[in-house]
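Note that this complex is displayed minus one protein chain, with the remaining chains in position.
For clarity, chains are labelled A, B and C in written order, and residue numbers in each chain start from 1.
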Amino acid sequence: MKKQYSIFTSWRHFKHLFKKPLTIPFTEIFTKKNADYLNKNSILKSKKNVECSSPRVGADNLRGFHTNDWEVCIGCGTCEDICPTEAINMVERLDIKDEEGKLQQRPTIDYGRCCFCALCVDICTSDSLKMSKEYVYSHEDPNAFEIMPEALWQGQAVEEGWTKTEASNLLDLERIDMEHEDPEERKSSFIEIVRGYSKEYAKQEAARCVECGVCTGSCPVQMHIPAYIKAIWEDDIEGGLRQIYETNPLPGVCGRVCTHNCETACSIAVKGEAIAIRWLKRYIIDSAPTDMYEKILSEPVSEVIDARVAVVGAGPAGLGAAYYLKVMGYKVDVYEEKPMSGGVMRYGIPSYRLPDSAIDKDIDFIEKIGVKMILNTRVGRDISMEKLEKDYDAVFLGTGFFKPRTLGIPGGDHKDVIGAMTFLPQVRDFERRVLKLEDIDVAKSVVVIGGGDVAFDVARSATRLQMLKYGKSDVKLTSLENEDQLPSSDDELIEGSEEGIELFCGNGPQEVMIKNNKVTGLRLWKCLCIFDEAGSFNPEYDKECEQIIEGQQVYIAIGQSPDYDYIPKSLQGKLQFVRGKIAADEFGQVKDLPWLFVGGDILRGPDLISGVADGHRAAQGIDEYLYTNAKKKEASDTLKEMRLAAKAQTPGLTFRQK
Amino acid sequence: MKEMKLFLGPQHPGMHGNASVHIYVDGDIIKKSFLLPGMLHRGFEKGMERHSWVNNISLIPRVCVVEPDTNEMAFAMAVEMLAKLEVPERAHWIRMIILELARLSIHLMAYGGLGSPTGLYTMMYHAHTDRNTILNIFEKITGHRVYHQYIVPGGVRKDLPVGIEKDIHSFLDDLESRYEEYRDLGINNPTIQARINDTIPLPAEVVWELGVTGIGMRSAVNKPYDLRKVKPYARYDQVEFDVPVAPYSDAYARVDCKLQEVVQSIGIIRQCLAKMPEGDVRVPISRGQAMRWTVPKGHVYACVESSRGEFGYFMVSDGGTNPYRVGVRGASYPQGLLGIEKYLPGTRLDDAALWVDTMGVCSPEIDR
Amino acid sequence: MTNSMSNTEFVTNLVESKFKVLSTEVLDKYQVSFEVKKEDVHSLLSLLKTSGWIQLSYLSAVDWPNDNEFELVYIVFNWDKAVHIQIRCRLDRETASMNSILPIFPGCKYYEREAHEFFGIKFPGNPDHEKQLILEEWDDIPPLRKDFDPRAYSDRKFSKMEYKNDFVNKNGEVSKQDARTKRYDDIDKLRTGGKK
Partner (left out) sequence: MLSTKFSPMSKEEVDRKWWEIGDFFRRNSLWMLMYCTGCCAIELPPAMTSAYDMERLGMGPMATPRQADVLLVTGYLSLKTLRRLIYTYEQMSEPKYIVGFGSCTINGGIYHDSHAVINQLNKYIPVDVFVAGCMPNTEAVMNGFVDLMDLIKNKKANGWKDYHERYEWYLANQKAALGEVRVHDEFHE
């Protein structure tokens, strides 16, 4: 039996009559506009109350209406992808400055869809999208509910509500570790340092990509990076391989030694570590079996156009041009001075970064689709330029920069002062066992001048040779730039230091010290600044701060220059040279010599992948030249499709190249 | 007298939520009755298949409006079972705080809701004002008053904000000090007692027949059949609490149990605040960015004790980025559908609303 | 409960000793799943009910169109030996029909009705199972089947808002977004092996 209570038990509630009411006053509920209405209608009594009226300030975490800082936003569109209600649409705004690592688009939010989950905030790659503490908005017109968030909400500065924290972050900011050979072991051999991703790790790394495509714009060949990363994630190697070959005929090489501007632009890199785009590309190439290559191989080239193109130089630019011309259906002959094709890939980069097997895989593919390589043939010596002009419908020059630049300092012409491009081919020849260890003259202690990738290549190759020869290494590297401004990639700096290279950054060489006709060291002055106010190269030194570093050899890796000897004088007269490069239009076509195209270092530079891009553009230029000149007619529909498809993927210039 | 058909709802002041009870009456005795659900049907189970694991956290709380946290918890538990995730220790305790605050909020709301079928609106005013305080605490913790989207697979979305313990403690103290007042106002009030004593009793054998769980069952079978005790999840095995039971389940006993659970929940929250360790609050489901999270294959059923009984998620994953199938076991499914059909006939018309209120029939979770 | 044997072991032994179980999975110490043949479901449920699993927690179906099968799931619970048991069986998708378990668990009535509504599985023995419950005047295939596309249905029947706001630049510049999208779409076709 339940206890019987008196009917008066509940009367004690009357005590609340004398308490302060819990009811929230109007001034803490209504906006000024509505308070004004209430005031005019005598519901809210005092005019003073209108002024101080504003809705309760939301909690610090409140998921209110969005704000987006356009300066910080990179337009990656990840918010659009994650939105569970499709409320976010990226809208193109061409009035935003076009720059690297950003897209000219910004999100709009449909508050007829938004569910205020803040997933967009938690996944924002740049942390620009936030939620404010504003939560009051009503309107009679439904069109007023699509809003483009800016730093201000409805023109008012508002307080930040929900923001991303470490716990709520939905991005994976840490790169999957790539296994490297141990520094102590690797420095005494030329085996490849980076081991490559396993399938599981590659899939995990690929899962970090948000498919924004910001990277594509910064890639000189504009590879479909998000597409092939997605292919890896979905374990579709074949699809990924096809997608890669659409824009890059040298993926095996690029997967190892590309300058990876894409990783600099990567939207994940804004807050964390960029996706290892380069290693992922390498993963596809390494894991694609030969028969898959052959399957793809049999597809592209079925018909041939009756036109011949000569490509001079089998480097990245030349091979790029040759591949795309072949894919369009042209007959292509590549002339190469050296006994092996590949140019700088074959002779300039040491094999611990780029083993021959990787180059062979790429070049074999190009050869197999029918590009003819004519090796050991130097234009101007074995075959004349005039003959090329006569025999071919167009000529592409991609001869690159192979002549070492010299140092104009006292002692700079000593025989133990060696250019990088003299030394590195020797190293490669040693790796191929063409040269023996005794044939290469590496001293017990060497000094390398230069701060680029080539300088590190020289220094690290020298380390290896010293280890093999003497069992210990002593390599010093000096550069004008300070350590944090070195033009080389970070990997080189870290790995080089691991291998025991001593860095003397921020110093300019003044004199090669010679005693008894032997190099004993290098005198350095502290470098104060490299460029003068006009922005041209004019280093300034602090003479007080002098040091001498010892070394028996000096390697110079301060850049290379072109060698135009193979071009006959009559032709050279018609060319224009700008700082050693040949002036040409975007497609590499030389003015007044419409049959002549150039690309690579002698047109634009500065790296391997830009050379491939030049080659691709030149292929389009050549194709258009031959057709606009009415030299050729469409042979068939399939041929036309092939040409159009290859041209559709032609990359534009990147921000850096502009 | 001729049999007459009446609709209780969907638009009816005594009806909780958008559902309709079709009642055939003779006089005021119910002859036949059905629940007509589906007015809140949104196709959740289909929707969940179409959203990725991470996007689903914005969908899940909307299954049950008044108590979103049990949904989030059951969903998170199911995903964690599939992915074999170890949730950080602190997240367990935060989850318990959230779940118990939600239990407080819904018990207050249901207690206030008792005001409408019994005609004592004062109760409603008190309860909803206190509930408003809980909602504001939720806003501080989770960012939204009602749809928290806070308990996610792998932990909770954010750590507790600084100083929230003070807010929670002051609210709990206040509620505890007025607990007796609440009782006096409602179930100690002889008028209310006269209305709810011996109204729509629920015998134990009917409980098993219907499959009713939660307070409806515990007040009938007199055993502490509470999932928090029987198969403890989170860290309920490390806190001390009692499960209120009753030997005879009438409307009074059920409301009484609810009120006693309020005291227990207050105790649990206090223990959680005291025992909660420092540390991380979330681990990701798998490596990669959220849209590419995947969960291994499997079939699991995860359930939690909601204010109305066993709330479960049956989940199938095919190893992809979306759940393959999610089935929701709404806690009030048995009492809402079969209970009304089988058990209301024979009672009086005006008791139908009391059944809906005291058994906690929640239409959104029936319709989904 | 015997001390030497955990609840899940008890259940596994109990079921496996009497039935041919296609697969058993102990998910954790509170849950076991059995996959059995369609014919065994009723006797298995009866056995479990007499052994203390008196509560039917859930009943639903999963659609596996690639196998051309439906999977029925029964989940029962024992409050004294806290173990949820999943019992799953497969039905042919074309002629999906399963005798009702109404005599064993009367609580299944509405679950079965819902399974019929959302999957189209017939439950002979359940008198009302073919009546509509949640949906009203439904005019398409049962919506929880995998081949039903709610997006297409929604697009067909319910118009969506087309906002009149125009945030895009009107300078008539060539859209880079479109070019990007097109390029991406083109390349996506290569994934299926299509080529020039």
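Convention: a contact is a pair of C-beta atoms (placed from the backbone, for glycine too) under 8 Å apart; a residue touches a chain by one contact, two chains touch by 3 or more.
Model, not experiment: these values are computed from the prediction.
Among the chains on display, the ones the left-out chain touches in the entire complex are A, B, C. The residue from A:7, A:22, A:494 or A:528 that touches the chain not shown here is A:22. Among C:10, C:153, C:167 or C:184, only C:153 touches the chain that is left out of the view. One of C:48, C:72 or C:133 touches the chain omitted from the figure, and that residue is C:133.
On the side of chain B, touch with the chain left out of the figure occurs at residues 7, 10-13, 17-18, 20, 22, 34, 36, 38-43, 46-47, 50, 58-59, 62, 65-66, 109, 112, 124-125, 128-129, 131-132, 135, 145-147, 364, 367. Residues 131-133, 135-137, 139-140, 143, 148, 150-151, 153-154, 157-161 are the ones on chain C that touch the missing chain.
For chain A, the residues touching the chain absent from view are 21-24, 26, 29-31, 34, 37-38, 41, 43, 55-56, 58, 65, 84-87, 110-116, 135-140, 142, 145.
By our rule, only the chains that are shown with their structure count from here on.
Note: the chain lying farthest from chain A is B, by mean C-alpha position. Between the chain pairs A-B and A-C, more C-beta pairs are in contact across A-B. Taking each chain's centre as the mean of its C-alpha atoms, chain A lies 46 Å from chain C. Residue positions of chain C in touch with at least two other chains are not found.
Across the interface of their complex, chain C is touched by residues 37-38, 41, 43, 45-47, 50, 81, 208-211, 213, 223, 225, 230-231, 298-301, 303, 310, 312, 314, 316, 324-325, 327, 329, 333-334, 337-338, 367 of chain B.
Looking at the complex, you find that chain A touches chain B at residues 2-7, 9-10, 12-13, 22, 58-63, 78, 81-82, 84-85, 115-119, 122-123, 131, 161-162, 165, 167-168, 170-172, 176, 204, 206-210, 233, 268. Residues 90-95, 104-105, 108, 110, 112, 142-143, 146, 148, 213, 216, 224, 226-227, 231, 236, 238-239, 242-243, 246, 296, 299-300, 638, 641-642, 645, 648-649 of chain A touch chain C in their complex.
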